[in-house]
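Left out: one protein chain. Kept in place: all the others.
Showing chain A:
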Amino acid sequence: MTLHVDIPEETLASILAKALRNRSFLIGLAITALVAAVAILSYVWTPYDVTRLVISDKTQSPSLAHWFGTDHFGRDILSMIMVGARNSIAVALVAVGIGMGVGVPLGAFAAARGGLIDEVLMRMNDLVFAFPALLSAIMITAIFGPGAINAIIAIGIFNIPVFARVARAGALAIWPREFILAARAAGKGSTLITIEHILPNIATLLLVQGTIQFALGILAEAGLSYVGLGAQPPMPSWGRMLFDAQTRMVVAPWMAIFPGMAIVVTVLGLNLLGDGIADILDPKSRRQR
């Protein structure tokens, strides 16, 4: 007899129960939800209008009127962070979408076909992977002009090989299983098998990778707008707020601290969320927590 320590089978309820006991998942989820809520709120309400410059109020330290202070044009930092969140999330989300949308089919196709096609696709992947992502994103935006759209495309392209690799590795582990053989014996082709059997079985893997890439996307967007290649003024973005704060660090440290905190907290939240999901769905970590 094998050592059948019965791993409790997964149901939606049991996963939920485990999620509620997982600290990093809960904290991550709370932070992510907060950031998302703030971004949505910014569409209907912000404390101040971020496009109105009030020079008389410039570089005020945090107060009751301006919780996070004001910048060198007298704009309210809290309002800018709220609007900036929406920009960060949009860029990262669409970039992850591009990465998944192209990368996953590519990886799954490579795994299904194998042989030369697999080899060629994955080597092309390696080629894209070999470029430092941010540097190449700068190159792309430099050629096609700065702006949120180009930033999205640039970050998205570099998400493709990541998802392609994860999808291929996951799919390769599923392909030799007997239920795939059974599906083939039932006359199903590789496309249908991929859709029906492979993708549902690697979905959790992709979900975890998705949250990690989402966090990296936010960092990348901040990096691009820091060098002036992201969203253009007057649209506020966290990266550019940091850039503006750089020369005024000594006079108005809050101009750097709060956008910086926004980036750190968001990325931390997403990483915790990803960790948490991975823990919850990983059968091996099930007994420890």
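Note that a residue touches a chain if its C-beta (ideal position, glycine included) is under 8 Å from a C-beta of that chain, and two chains touch if they have at least 3 such contacts; residues count from 1.
FYI, contacts and distances are computed from a predicted model.
Taken from the listed names "NADH-quinone oxidoreductase subunit H", "Cytochrome bo(3) ubiquinol oxidase subunit 3", "ABC transporter ATP-binding protein" or "3-isopropylmalate dehydratase small subunit", the protein name that UniProt assigns to the chain not shown is "ABC transporter ATP-binding protein". Within the whole complex, the absent chain has one touching residue among A:Ala183, A:Ala215 or A:Ala278, and that is A:Ala183.
Taking the complete complex into account, residues 1-5, 9, 177-179, 181-189, 192, 196-197, 200-201, 287 of chain A touch the chain not shown.
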